[in-house]
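For reference, the structure discussed in these notes is given below.
Note that one protein chain of the assembly has been removed; the remaining protein chains are unaltered in position.
What follows is subunit A.
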């Protein structure tokens, strides 16, 4: 009994900690992906904005979807949502609770990507260098419009021959990076304050409903796990019986055909049991052939 309880507690805590672990791993993976990704701004007027904003927003979508896919509980929630009512009523509060916990965990990695991108600054410099007002910067003030667009577009590329030693390029770059980092830190601060408030103020509202929802969502999760385990165990026993029946029917067939001695069951008990009456090369070959050509029916009654 104690062992069962320990196993259940393990499963219960394990499910949560497994999900938290996956969440953390995805966040680390997103940082690693960003550092290993070779960001190379095209430095062309129409392409910069698309590239910069694309790199800032497409990977978070991918990471969010990954977070949903890798979370086992999302499947459980979907099944619970779509199942026919049957004899068990559906509780929408439980489904809402599961949904919100899944989405919260899945949002961590995308937010980490966006914050790291902003704090690093390359994406925003690439995306918005072409939208700068050239009048603010000395080097670009008295240049024709078309050329200024070209020059501004090349600001993210330090080694380009056109802007290599241009001090205004550095000024634009610093300006954009400052904005980018300010935005990054602000977003981080706002999110942390929001998380703090949500966690701190939650017990003030609907604590009882929350406890119920959490209990039943854990229950659904564990119930599904145990159902799968029981099915596995059942299929093992089914297979065992099926094979025994098969050997038994082979033995009877052999007895019928070869009219061998009635007292075959005697003798060293252990070995005879394991041999199951099959004591001949031909008999073994026949058994193996029958197994392939005519598998026994799935009926062990």
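Everything that follows uses one rule, which is that a residue touches a chain if its C-beta (ideal position, glycine included) is under 8 Å from a C-beta of that chain, and two chains touch if they have at least 3 such contacts; residues count from 1.
The rule is simple: contacts and distances are computed from a predicted model.
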item	value
"CAHM1 protein", "Cytochrome c oxidase subunit NDUFA4", "Protein ZNRD2 isoform X1" or "Response regulatory domain-containing protein" - which is the UniProt name of the missing chain	"CAHM1 protein"
Absent-chain contact - pick from A:16, A:135 or A:229	A:229
Candidates A:40, A:186, A:209 or A:252 - the one touching the absent chain	A:40
Contact with the hidden chain (one of A:74, A:101 or A:117)	A:74
For subunit A, the residues touching the chain missing from this view	3, 37-38, 40-44, 47, 50-51, 54-55, 58-59, 61-62, 65-66, 68-69, 74-75, 78-79, 82-83, 157, 159-161, 229, 231-233, 235-236, 238-240, 242-243, 247, 260-261, 263-264, 266-268, 271, 274-276, 278-281, 284, 288, 291-298
